[in-house]
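All remarks here apply to the structure that follows.
All protein chains but one are shown at their positions in the complex.
Then we have chain A:
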Amino acid sequence: MHVYKVIKMVKIRFSSALSNVTHTRETVLELGDTTVKVVLDKLVEQYGADFERRILDKGEIRRFVNLYVNGEDIRHLSGLDSPVKGTDEISILPAVSGGNFRG
């Protein structure tokens, strides 16, 4: 008898403005159901302090960064606590194109 395991992968797309840090435009993580914060912790582990500096400021998403889960800005969800399911797609984009410079 064969046992099939369904692997659920979160897909993360990076803006080209992050390419000099991530050296890729896309990655996948196997995390199961989790939160944006856990995904970011994992990405910081993978891409290092440069990535963290670019995305986070004192543990919060920086003013110039928009992070979307399935197209929804996490500022309209629950911020870093927004839930992420195993099959979700995350996009990290500069706010200059997607909007929202908070003062």
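Definition applied: a residue touches a chain if its C-beta (ideal position, glycine included) is under 8 Å from a C-beta of that chain, and two chains touch if they have at least 3 such contacts; residues count from 1.
The rule is simple: contacts and distances are computed from a predicted model.
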Can you tell which of "GATase domain protein", "Cation:proton antiporter", "Threonine synthase" or "Protease-4" UniProt lists for the chain that's not drawn?
"Threonine synthase"
It is residues of chain A that touch the chain not shown, namely 13, 15-17, 20, 25, 54, 62-66, 68, 71, 73, 75-76, 91, 93-103
